[in-house]
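A single protein chain has been omitted from the complex, and every remaining protein chain is retained in its original position.
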Amino acid sequence: MLGEGILKGLAETARNAVGSFVSKDRLTTVEYPEERLPLPEASRNFPFLVYDGTDWEKGLRCVACQICEKECPPKCIYIDKSKDKKPDAFGRPQIYPAKFDIDISVCMSCQICVEVCPFEAIKMDTQYELSTDDRFGGLLLDRKELAKSNEYYHQIHPTEASEVDAKLAAEKVKADAKAKAAAGAAAAKAAAAAAAPKPAEAAAKPVVLADAPAAKPQGEGD
Amino acid sequence: MVSTLDQIFVLLKHWLVGLLPSVLQPAAGVLLSVVAIVCVFPALFALTVLLERKGLGRMQNRLGPNRVGPFGILQPIADAIKSLTKEDIVPLRADALIHFLAPLVLVVAVFLEFAVVPMGRNMVLVDMDASLLFFFSIGASTELSVFMAGWSSRNKYSLMGAMRAVAQMISYEVPLLMSSVAVVMITGSLSLVKIVEAQNQYTYGLPHWNIFTPWGCAGFVMFAIAATAETNRSPFDLPEGESELVAGYFTEYSGFKFALFFLGEYLGMFSISGLGTALFLGGWSAPFSFLWWVPSWIWFFGKVMLSICVLIWVRGTLPRLRQDQLMNFAWKFVLPMTLLNLVDVALWRFLGEGWLRWVVCSAVMLVAYVAAALTGLRRDHIGPRSYRYAE
Amino acid sequence: MSGSLRDTNLEGWNRPPVIVPDGEGELLEVAMGPHHPSTHGVFRMDLALDGERVVRLKPVFGYLHRNHEQIGETVSYLAMMPYTDRLDYICSLTNNWAYALAVEKLVGQAVPERAEYIRVILAELTRIVNHASAIGFLIQEMGASGTPLMYAFREREKILDLFESLTGSRMMCNYMRFGGCRVDPSAAWLDATRKVVAGLPQFAHEFENLLMSNEIVMARCQGVGKLRPELAINAGVTGPMLRASGVNYDIRKVDHYGVYDRFKFRVPLGDHGDIYDRYMVRVLEIHESIGILEQALKEIPGGPVMDPKAKIRGFRPKPGEAYGRIEGPKGELGFYLISDGGNSPYRFRVRPPSLINLTVLEDMCLGHNVADVVLIFGSVDIVLGEVDR
Partner (left out) sequence: MKSVEEIKAAIEAAVPGAGVEIVPNPSPSGQHSLRLLPSHAVAVAYFLRDDEDLGLDFLSNLTGVDHLDKEIAEKVKVTRQVTKTVDGVEQTVDEVVEETRKHMEPGYLETVYHLFSMAKKHGPVVLRMRTVNRTDEVELPSVTPVWRSAEFQEREVFDLYGVVFTGHPDLRRLLMWPEFKDHPMRRDYKEPDDFEYEPTPHDTVLARAKDHKAAVAGQEGTGTGL
């Protein structure tokens, strides 16, 4: 019958108009600045660099292996390797990024950098209110702006962060055991040779071991 | 007290005019009414735009404008400021004079229509004998402005929009007129004041509105369809169909001129709702006799706003027709139905008082409607379909 | 219809007919787009009109061209995955899947069962999102001031919330990997999905109430923009548009990729090939997708989501080539990859359903009104990100 479908449609809109006053389901507006949706834990926006401890410069996990720079699809990461080594949060001397810039005006939030990072050094942030009136400099974040503490990481992605911490701890235990074994072997060797081992050598050896995984994937990623 | 409240605007006007010397009194009286109309209806326009945006929002499960002022009630003011301060762009090759005149022609014509619409007891600017005729002749001149706008813009979309608008408005003017003629036949007068007064009677507390008769009901539906088309409202908003013609005939208008077009369109909606109210909904008369004490102008504006709400509701639901379907609908369905309605009115008068005329008149219209609808759909092979599936 | 239709007979029925305008008047040439309200982005149609009747229509592309395929040849295989999100930005997950499938074919990578189920779930959710918004946009173009679109988007929000809580992003999901999926959905996520899916039939019912029997929709859509099945096949039209013309070809059924052969679902077919059929086929496909989702959510097995042998870093396939395709919501989405053993593909090609479905746009539009052109174009359901690449 002519008009029946039109009336049905009118009834539907009327139901929705009335429903919008009663049911939350039919009023989906979120009044943004006053009201915010809770972000799911997996939510991601732009990357940041994780540091351990309190001093961001010292605690950066990044060892400037440049894998993320190579894998980044839009090529928005710029890294300069340091010439020297500095002790990291655990006191092991590491190469560190002398420059680590991310141009978040280019970044497409894909988290490929997070996936390829072998050191759990780069993670995705959930900050989204980043607008700035400085078009050129404002969206180019340097390593100071990128560095966020591990506590912050725990705050935004608790499950993932604890997994990462457990993994790192396991790795550390392994590395320590290896270092200990190496040191023990060295000490035994030294004892056998009855020569006093130089303390610097003993310290340097485990570092080489710890560096090994850094060198390997880098070669692979080329 | 009740009658004072009812006549408050009339008394106010008389008191104000009485302050002036008697030579100036006639002119001042007219001027005062004009000022009232020019102030009240744009204010109503602002309110309606807000209502429309809010209402559409609610129908679409969102809030609508709510940022300017509490609940967004100052939104129209913000819109007005915006349109006033926007750059007025005239296309380089446009006919600048006509481009400038077009919105003015529209707004002036639409304001003139209000002169004859009775907005309450004794509240009509000019109570002329042929006020219905006046209304339609003035209303026809809005086509001119639409075509001026479309032609002078030198834009293909504007031109196509204007062509559509003119074709549509001319086509729907005929059924609009025909459905009004039915009322004239019953009342025997072209004066809107007389038409309203004829409906202001009650039997068992129920009013004698024209819509409560078979011919009046059918006539009102036809009138509503034609009026919607006449004011270019959805689902007949082809002239400005934004998905096809960008903005139709006012594509090249910006700033205040655009606002004037917008204003003209909404005022046209008010005036035609006012006319429909006067013709079919009893104008300013109360719906039940025991509500006689409510001021007449409240009833009038209430009914106008109610019909506006229905228009908004329809706009939020229906997609628009195509040009040829629109014309077919006008000439092949609405016009024959209005003509039949005239026969129906004649029958109504001829059969005299009694239940027989109710049955006969209703049956005539219903049968005609069903037959026309079914044959129309069958002719175009339109209808629900069933679908097959492959495993 | 006035004016005469004549076939130029360039290889028989294979070319659009030429319409000879009647009367003496000049043709009105209108460039519809690139900034026109209903061209879904920056698309242009050069129309020649006789009155309001279309006598010629030439689509003009390239306003969103960014040489996607060349980007694919310069970045690594993995780094291309987020770029595929941006092809058809409404259905990023199916794009992910098509690309992952092509690469998996190239290297012979197996995918764990659980990952296949997750892929099916996400792809069907994407299909619902796409079809609902496509219908919404279609009716919007018909002039319904956005009400159906808003209802579609209301439901889409719920699905996008699911995507966000699983993949981290609402639209640019970047979720599938070669040999599985990136993260394992938790039981809570699956429960949430079950809840959303349980609410979908009601939405579909409401949506149909609003539109399906509406006389204006029927009058506007039925008998407009007809596409003959022979032409549809010959012109490589795929997806709902092909099935609306009555051709039973659904790659989910033909290729049995993923685990689609484990689910019971039917393929709706139209008989007229007009706008209404295209619209209705989409509506019916929403129902079928809901059915698939219910089955997949019931049967989803445990296990890993990523093949442990799959490589993330330093992914270098052996020389060779592969063409992988899936039934995307818009049609056959294919990726053609040639590897020369290097870090990035030697040739990276996207087979865009949106672009190829537009081949027949002129054939469908000739002789109709401008208003119909907008509708026919809307019923093709394209996304410019994929057309122009």
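Residue numbering begins at 1 within each chain, and the chains themselves are lettered A, B and C in the order written.
Note that a residue touches a chain if its C-beta (ideal position, glycine included) is under 8 Å from a C-beta of that chain, and two chains touch if they have at least 3 such contacts.
Predicted model only: the values in this text are computed from it and were never measured.
**Q** Sort through C:76, C:339 or C:369 and give me the one touching the missing partner chain.
**A** C:339
**Q** Tell me which residue among C:93, C:322, C:366 or C:382 touches the hidden chain in the full complex.
**A** Touches the omitted chain: C:322.
**Q** So which of C:35, C:65 or C:205 would be touching the chain we can't see?
**A** C:65
**Q** Could I get the residues of chain C that touch the absent chain, sorted low to high?
**A** Per the touch rule, chain C residues meeting the hidden chain are 10-11, 14-15, 61-62, 65, 67, 69-70, 73, 105-108, 231, 233-238, 247, 249, 254, 317-325, 332, 334, 336, 338-339, 346-347, 349, 351, 355-356, 358-360, 388-389.
Throughout what follows, only the chains that are shown with their structure count from here on.
**Q** Touch graph of the chains shown: is it line, ring, star, complete or other?
**A** Chain contacts: complete, every pair touches.
**Q** Measuring between Cα centroids, which chain is at the maximum distance from chain B?
**A** Relative to chain B, the chain with the farthest C-alpha centre is A.
**Q** B-C versus A-C: which has more C-beta pairs touching?
**A** Spelling it out, more C-beta pairs touch across B-C than across the other pair.
**Q** Mind checking the centre-to-centre distance between chain A and chain B? Centres are C-alpha means, answer in whole Å.
**A** Here chain A and chain B have centroids separated by 63 Å.
**Q** Would you kindly tell me how far, in whole Å, the mean C-alpha position of chain C lies from that of chain A?
**A** About 34 Å, centre to centre.
**Q** What residues in chain B touch two or more of the other chains?
**A** Residues 59-62, 316-318, 377.
**Q** Mind pulling the residue numbers of chain C that touch at least two other chains?
**A** Residues 147, 151, 154, 210, 212-218.
**Q** So in the complex, which bits of chain B are touching chain A?
**A** Touch list, chain B to chain A: 55, 58-63, 66, 313-314, 316-318, 369-370, 373-374, 376-377.
**Q** How about chain C: which of its residues touch chain A in the complex?
**A** For chain C paired with chain A, touching residues are 75-76, 78-83, 85-86, 147, 151, 154, 157, 161, 164-169, 172, 174, 182-183, 206, 209-218, 312-314, 343.
**Q** Flag every residue of chain B that touches chain C in the complex, lowest number first.
**A** Residues of chain B touching chain C: 56, 59-62, 156-157, 160, 234-235, 237-238, 241-246, 315-325, 377, 380-385, 387-391.
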